[in-house]
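Note sheet for the following structure.
Every protein chain of the complex appears in place save one, which is left out.
In this document, chain identifiers A, B and C correspond to the written order of the chains, with residue numbering beginning at 1 in each.
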Amino acid sequence: MSTLPNETLVEMQRRMLRIRRFDERASKMVKRGQIPGTVHTSIGQEAQVVGATMALGDDDYMSGNHRSHGHPIGKGSPLGPLMAELVGKATGVCGGKGGSLHLADFNVGSLGESGIVGSSIPIATGAALSSKVLDNGRVALAFFGDGAANQGCLYESMNMAGVWDLPVIYLCENNQYALSTPAHTVTSGVIAERAAGFGMPGVRVEDGQDVLKVYEAVSAAVENARSGGGPTLVEVITYRYNEHSEGLRLGTDYRDALERESWVGRDPILSFRKHLVDSGVATEDEMDQLEIDVLAEVEEAFEFSQESPFPEPEVAFLDLYTDNPIGAHA
Amino acid sequence: MSTLPNETLVEMQRRMLRIRRFDERASKMVKRGQIPGTVHTSIGQEAQVVGATMALGDDDYMSGNHRSHGHPIGKGSPLGPLMAELVGKATGVCGGKGGSLHLADFNVGSLGESGIVGSSIPIATGAALSSKVLDNGRVALAFFGDGAANQGCLYESMNMAGVWDLPVIYLCENNQYALSTPAHTVTSGVIAERAAGFGMPGVRVEDGQDVLKVYEAVSAAVENARSGGGPTLVEVITYRYNEHSEGLRLGTDYRDALERESWVGRDPILSFRKHLVDSGVATEDEMDQLEIDVLAEVEEAFEFSQESPFPEPEVAFLDLYTDNPIGAHA
Amino acid sequence: MTVMSYLGAIGAAQREAMEADERVIIIGEDVEANVYGTTGAGKSRKDKGDFLEMFGKNRIRNTPISEEGIVGAAAGAAMTGLRPIVDLSYSSFLYMAMDQFVNQVAKNRYMFGGQASMPVVFRSAMFYGLSTGAHHSDRPYPMFMNVPGLKIITPATPSDAKGLLRAAVDSDDPVLTFEACTLWGSKEEVDEAEYRIPLGVARTHREGSDVTVVAISGAVPEAIKAANALAEEGLSVEVLDPRTLVPLDREAIVASVARTGRLVVADPAHRTCGAAAEISALVAEEAFGSLRAPIVRVTTPDTQIPFSPAIEKQLYPDAMKIAAAVRRVCDVPEPAQETALSAR
Partner (left out) sequence: MTVMSYLGAIGAAQREAMEADERVIIIGEDVEANVYGTTGAGKSRKDKGDFLEMFGKNRIRNTPISEEGIVGAAAGAAMTGLRPIVDLSYSSFLYMAMDQFVNQVAKNRYMFGGQASMPVVFRSAMFYGLSTGAHHSDRPYPMFMNVPGLKIITPATPSDAKGLLRAAVDSDDPVLTFEACTLWGSKEEVDEAEYRIPLGVARTHREGSDVTVVAISGAVPEAIKAANALAEEGLSVEVLDPRTLVPLDREAIVASVARTGRLVVADPAHRTCGAAAEISALVAEEAFGSLRAPIVRVTTPDTQIPFSPAIEKQLYPDAMKIAAAVRRVCDVPEPAQETALSAR
């Protein structure tokens, strides 16, 4: 991967940092009551997210899940409207109608995060069908977790994509837990190995904390898809540092404290920074500056979210249909 | 398999014949308007059905699909109430409420055929869960077609069964078509090979017209399940001689005429008869007599179905709930 | 004008739409082989599946049996530039895809603040009265009516089928169409040229002054039959078909009851929380002042559908039951002698 231009490598680090700082900020906001409900952070999973999203082109499509902020940020969505959406403001990327779980930014090919586990996998498959029928060369990628890998719609989608050679990547973010449930207790077999039975390559990225490894695997899948080779299932092993969702206090310890520490010890952002500096791509100063820039970006997004107005009451009755608000009968 | 007692071998032939003659009769009845709606025959698939059902014990459970007569017949259900059910009589196995698509005979462990493709696969899985929780040693088997193998609930079920080591066999009757659709055009990969990704053995019986081969494969799976080894996916290659359903006249030829002939040429019942005679298990005369006996059984079932009364109108309002017919508000 | 059957009209509308717009595709199980007779340019299933010849495999797509995947993929395709028509064959199969219908198809535009548009049509046939048993006899439109974001049409005649389906394909919102198999055989003069019937406009099949019968889908011909027979008894019955259940032509219904003062609703769906309940509740709120009698629903009772032909048909709304309900709200005794209806 030494062939990647320096700007691309730095951009990877920038996007990982954006996700980290954005989610740290969001977590704080939840605790302070500045965000209603909860959010699911991608802290710890940045390499997996950015390695995948940066392997896509700007025109490519993506669908996601409840662990939802990293995906659009990784795909290049500006932070202000994302943060405003988390707060429920009119300037939010969905006008305040979606919230954290349902971020979507069609401008960057983000077709929507889904609060329903597994439910957006067929959506990405359909985007790939469009691409195939219209022959426009776009690729689609569906993000989902190890828990979602047990939803039947994944296999219906994989089979259909296999039969039609659709340009789609099924990207399983295996952070080893679904809420309180360890993946190995509810998963029979190995997720990546499920691909073979559906006639497609299955790839397992064991070190999902290395953004380049993820990028490499997903890029190969994207290239294959774009050239007519059909779908790929990519499973990435990773870890979330925080609780399943912010503010969720579970009574039982389903994760070992040492386990978490060992993952924090090989942090994707710290190690990639080291890699960039060691390999001469960037200096320590440049990396410091990057941190400062990103923090400022997040701060600005926060300000934007605070200053923006809430939507007007009647907005609740719009956007149900394209023609008229027939949802309004109360 | 030479260890099987002669009576068992002859019983296999008897059950295959029962299915053949029953379905031939049912087909005629549809054409004569004696059965409302349609039926889906198992003609040509008898070895696959009987090899599987006879590998089960009397107490074991089974669920099935729209190609529905063979399964309960194979499991030992008497023909009269089955035939009466096809006609909608009060003496039918479901009192006339089910019809061909929804045969069930709880006396022989038949938990019901399903008109909804794939829908009864979780039911068998649940029966296996009962068996596991109650520790009663029973095994469950789900019959489904190559078409159903693309329904997501199969993979949800397989995964759950794998995780919980449930005593269940997923039996795919691959007759190579789903209605007008050739399996290879809508199936990515190989069905039996899907098992591996779900952590269970996958077996493909290439010669599904040989009742002993099917029996052997399913028996091994049953034994494994009963001894705590968990689920198995068994795919059996077979062929239906008739149209998808009786009386369905499709405008397009999706099957090659020669293809059908070649399958008829290796008929499971004729070849097993030959095997029984050649290996000295039975004489030609005994086999002739068996044919006569089975024909008489079917004739008797037909008579029973004709002589039986239709249900009374109020029966339509019963059996919705156990306590009272609250369905009756009209 | 030419005589078309109900299925023929559906085929014709699909053909028109396919020819008019390359982004329209048809996906579903067995659509290549024209098994259900509507992907053969409106001809019966005996004919070759000529949509395949006309439009090719790229636009006529046989799917695996994976309803959830199909519906979701159609939604994703609609969000990214295609205008799919999904053939789900039987209405009973829609349940398999319920999550996609409710959580993606109906919600995405709203949830994403208008970013998504969802131009997709889901066709399915309601089989009932044909001894197809409990798994193939559902009339599930009421549960979809409770899901904001979906549009729902239930055409009752060939000309309505052609015009409404064409409007559905043109709509940028998701439309479900429920086609009762009891209507398949019906024939009428239909305009071969392109036309659209706007969603949300009821059709008055027969004017009358004593009572309004709002009839849905397969109940429409039964209501007309009842109205004709009751005319001989001196009752003037207005028969109104909403044609689209979402949006519902509330104004037409309320206006009719305001004139007649009486309402019977004939609805082949199950009774509890059915379309008839909605129409009754609408009138009880908005036309109460005009009402001179109880609102009577003629529906399929809250029981599942038995297979046996001896006991199935009694369950559905038919002309006899509709006539009895009309007599009840008009406080007219049942005729002592046999009528045209009871002799059926």
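Heads up, the rule we're going with is that contacts are C-beta pairs under 8 Å (C-beta built on N, C-alpha and C of every residue); 3 or more make two chains touch, one makes a residue touch a chain.
These figures come from a predicted structure and were not determined experimentally.
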Displayed chains contacting the withheld chain: A, B, C
Residue of C:Ala33, C:Ala78 or C:Ala106 touching the missing chain in the full complex: C:Ala106
Which of B:Ser27, B:Thr41, B:Ser114 or B:Ser308 contacts the chain that the document leaves out: B:Ser114
Candidate in contact with the missing chain, chosen from A:His40, A:Lys89 or A:Lys132: A:Lys89
Identified contact with the non-displayed chain, of C:Asp87, C:Glu278 or C:Asp318: C:Glu278
Which residue of C:Met54, C:Leu130, C:Ala258 or C:Ala293 touches the chain not shown here: C:Ala293
Positions on chain B contacted by the hidden chain, ascending: 61, 63, 92-98, 102, 104-106, 111-112, 114, 116, 119-131, 133-134, 138, 140, 152-153, 156-157, 159-160, 163-164, 318-323, 326-327
Where the missing chain touches chain A, by residue: 36-37, 85, 88-89, 92, 94, 96-102, 114-119, 147-148, 150-152, 178-181, 185-187, 249-252, 254, 310-313, 315-317, 320, 325-330
Hidden partner chain, residues of chain C it touches: 92, 95-96, 98-99, 101-103, 106-107, 110-111, 133-135, 138, 140, 142-143, 145-149, 246, 248, 269-270, 272-278, 280-281, 283-286, 288-289, 291, 293-297, 302-304, 306-307
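The rule is short, and it goes like this: only the chains that are shown with their structure count from here on.
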Chain whose Cα centroid lies at the greatest distance from that of chain A: B
Rounded Å distance, chain A centre to chain C centre (Cα mean): 41
Euclidean distance of C-alpha centroids - chain A vs chain B, Å: 45
Centroid distance [mean C-alpha coordinates] between chain C and chain B, Å: 36
Multi-chain contact sites of chain A, meaning residues that touch two or more partners: 152-153, 156, 159-160, 163
Of all residues in chain C, the ones touching two or more other chains: 63-64, 66, 68-69
